[in-house]
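Heads up, the thing below is written out as structure tokens.
A single protein chain has been omitted; all remaining protein chains appear in their positions.
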Amino acid sequence: MSSIAVNRRQTLALLGGVAGGFIVASRPGAANAAKQDTLVVTSCADAVTLDPQSSFDGQSPLIWRGVYENLLAYKGSSQEIVPHLADYEISSDGLLYTFTVKEGIKFTDGEPLDAAAVKFNIERQKAINLGIAFALTPIASMETPDERTVVLKLSAPSDGLLSAFAGMYSVYMISPKAIRDNEKDGDWAQAWLRENMVGTGPYKLRKYVQSQQAVLERNEAYWRGWDGEHIDNVVIRYVKDANSARLLLERGDSDIALFLPDDMVEAMNDEGGVLVTDIPSPVQYCVVLPANVAPMNDVRVRQAIAYSFDYEGLINNMLRGHAKQARGPVPSGFIGFNPQTKQYKRDIPKAKELLAAAGFPDGGFTLKYTYETGYWWKRPVGELLQSSLKELGIGLEIMELSPAAWSGMMSNPETAKLACFGFLWSPTLATPYDYMWSMFDTAAQGAAGYNWGYYSNPEVDKLLAQGTSEPDEAKRMASYAKAQELIAEEAPALFLYEKNYRLPMNRNVEGFVFNGVWFETFDFYSLTKKGA
Amino acid sequence: MLRYLLKRILSLIAVLVGMSVLTFWLTHLIPANPARLMAGQQASAEQVAEIARKFHLDRPLVEQYFYYSKGVLQGDFGNSMTTRRPVLADLEEFFPATAELTVASLVIILLLGVPSGLLAAARRNGWFDRLNFAGSLVAVSMPAFWLGLLLQLYFYRYLDWLPVGGRLAIEDIEPDRVTGFLTVDSLLAGDLETFRSALLHLVLPSVTLAAGSVAIVFRMTRASAGSVLRSTYVRAARSRGISERAVMIRHVAPNAVLPAITVIGLQIGVIISGSVIVESIFSWPGIGLYMVNAIKYLDYQAIVGVTIVVSAVFVLCNLLVDVLYIAVNPQMRGRMI
Partner (left out) sequence: MAANVNESAGPGGARSAGLARSLLTSFRRNPVAMAAIAMVACILLLSVAGSHLSSWDPYATDPASRLMAPSWEHLFGTDDLGRDVLARILAGGANSTLMAFGILAIAIVVGTFVGLISGYWGGAVDELLMRVTDVFLAFPAMILAMCLAAALGPNLVNATIATGVVWWPWYARLVRAETIRIKNELYVESAIAMGAPLRRILVVHILRNGYVPVVVQASMDVGYAVLTLAGLSFIGLGAQPPLAEWGAMVSLGRDYLLKEWWMVAFPGAAIFLFVLCFNVIGEYLHGVLTSEGDG
């Protein structure tokens, strides 16, 4: 008997020893805090690909922007396009674009950036037909009269073409040598570039482990040089659990946390340990309404819904006032915004009146609200809409779907019947056309775009077509202004809010400039970290 | 023994084929449009159709299954839509993380479950027994996701002893991949700092994963040790004056280990199932997390690939446990053949 007692004590002692070891060994303390020459960014969502010409996702550009560069750039926080790798000139008829590549710029594999390289990259972008390729369709031909000059000839003027060489989704410059060397079965090195990067940018890729981390290090030969203060290394960690990402940032183990839920960011703001930016942003949040099937094809029914929604509750309580109600399809800070556009306020009696006029005094029909996995803001918006519609006697069935199932369902007018959906639009091109065409043009219905409410108004289509090909600035903007008014009046969507950019970051990070065209990415080269 | 093995392996192949058919059919039930997703957001209808043709997505399901299984036999599990890589490459990358977590959990289960079961049986209804028994009820009733969250809150947020998730800290350098087990690889590289970090990162997830199974192994060991203790030959041994310690070591422990092996075999399924939830809580980059993402994003090829591979591993583990059982227990040999 006594021997068992001894055994037990030994067991306990052993356990105690092991536990004690952990305690001593795991006091990380300040040693864990990110080093001053290294910027640590956590992202709650995985990058899809390192190939900057092949995707439209919101997470990959974070890495692209460190390694790859564009011919042009947006100036500061504005939508003004300025030269970067190249100077540019546009002929007065808007049909000739001339780029002059700056001298002495090299890719990290030693290959020079010249006119041929630019042409090759545009060719690749068009050939793989992913990413920004759709915006390059107006290009009829390309010429390289000398080593530094590329001339693009357009078949028709396009107010979005310049943006295709400046923004987050654009024709980034990839080393032509790397593309040729790693080409397989005519894939333009798509397989290889998915996990490798050769650019002209300030950083180069040192290590990349899918879904875990990416490590960027200084490109010593960078053409803008390393004078002044800069970050040497960038570590991007994919931390799926938002709580973990928050804790890492609060304890100084990371410097910036991306893709955290609003409420968590606000909680961090309240506790004050972390800096949270508060900058107006051109990202437009809306709920698109089905507009093609009865009773939703009656404009009065859609207006009734627009009058029933509790915009103030959403903005003041859910978003704590760090947003303002949108006014039509184009955000107020964006070029071409029309301040005369109609804005709906919650007004239940008016909503009921409109509904009664349309022949549904007590509602009595049910709609669907669909959203895809991964967009957490869409769930509460759907639940709020459900509450609002209840007051009108309209039912709302909420469905979360995988992105594939969601796009499958919504891009087919048969299965998309009577389905509303939460949608967000951030600008791809610096033109109001970008905001309106994809969601409201008749040609963008079904698989062609995102007009999955199947709204159709020939007047709107005509105004948009006029706008994009009109060389005269004033006339162009007048068309767009009219289109905004028409769309807001017919309420094919609830234009919810423009939310301020609320990014939680370490207080010692300096030099961050927010530009709404670049979303959830950083110009790492311009950032610095001050000593604690 | 050989005949038994052969028979088991044959039925295993049949099971695997049935399983792949079932999984393939299930994942294709939803009317989604994977071709469109693969083609990209701005693709035209013709491009979408082209991709559907290329990947046989426009063919009947039976034909698609045929193409798929032909690929699998050549080691091609197709491409994941979300990671845009071959599913096999994804599996190779994420599998070791889950394997390491599973092994760590099994070690915890064995080290805690079996000895505590033996001790509890030795003093049935003593305080140790009662405490553990109550503890085991609590452990099997605890939702893993809740336990994991509570542990994170306590050990990371308040005590600051253990990391909150992931396999390594941000500043750690991942060792060169040999086995894929970070603890082993860091030791092979002679990097004690990373080894310590990898071990610390293992603690919370493996404890969360093991909790329920420890309780079950504890109970099984306790029950079988108890019945051996009450058996006539132990009574006879005692009456011959053999010490209680000798009784435990010579008679009880070996007899109790057999059922414990069986239970651990059964628990492998439980652990694999649990890893799905534990990995999502602790951002553990393993198969479970990959599976959750694949299902959420309806990544057909990834779902089918993971399910087939994980289930195959599960079935193999079961076979291994059965063989082990026979090997440990000579009396069983005659019976199984």
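As written, the chain order gives the labels A and B, with residue 1 at the start of each chain.
One rule holds in what follows: a contact is a pair of C-beta atoms (placed from the backbone, for glycine too) under 8 Å apart; a residue touches a chain by one contact, two chains touch by 3 or more.
Quantities reported herein were computed from a predicted structural model and do not represent experimental measurements.
> Of B:157, B:177 or B:235, which one is in contact with the hidden chain?
From the options B:157, B:177 or B:235, the contact with the absent chain belongs to B:157.
> Which listed residue, A:84, A:194 or A:246, touches the chain dropped from view?
Touching the chain that is not displayed is residue A:246.
> Taking the entire complex into account, which one of B:35, B:217 or B:298 touches the absent chain?
Of the listed residues, the one touching the omitted chain is B:298.
> So one chain is hidden, and I want to know which residue out of B:71, B:180 or B:269 touches that hidden chain in the complete assembly.
Considering all chains, including the one not shown, the answer is B:269.
> For subunit B, which residues touch the unseen chain?
Touch set of subunit B with respect to the missing chain: 11, 14-16, 18-19, 22-23, 26-27, 29-30, 137-138, 140-146, 149-150, 152-153, 157, 269-270, 272-274, 276-277, 280, 291-292, 295-296, 298, 303, 306-307, 310-311, 314-315.
> Using the document's contact rule, name the residues of subunit A that touch the chain not shown here.
Missing-chain contacts on subunit A: residues 241-243, 246-247, 261, 263-264, 267, 310, 313-314, 316-318, 373, 376, 379-380, 382-384, 386-387, 398-400, 402.
Note that only the chains that are shown with their structure count from here on.
> Just how far, in Å, is the C-alpha centre of subunit B from the one of subunit A?
37
> Quick one: in the complex, what on subunit A touches subunit B?
1, 3-4, 7-8, 11, 22-23, 25-28, 32, 34-35, 40, 46, 48-49, 54-56, 129-131, 133-134, 194, 209-212, 235, 237, 239-241, 243-244, 247-248, 253-254, 373-374, 402-405, 407-409, 411-412, 415, 446-448
> Could you please specify the touching residues of subunit B with respect to subunit A in the complex?
Of all residues in subunit B, those touching subunit A are 30-34, 36-37, 40-45, 47-48, 81-85, 90, 93-94, 115, 119, 122-123, 128, 152, 156-157, 160-167, 169-171, 174, 196, 200, 203, 243-245, 248, 280-283, 285, 289-290, 295-299.
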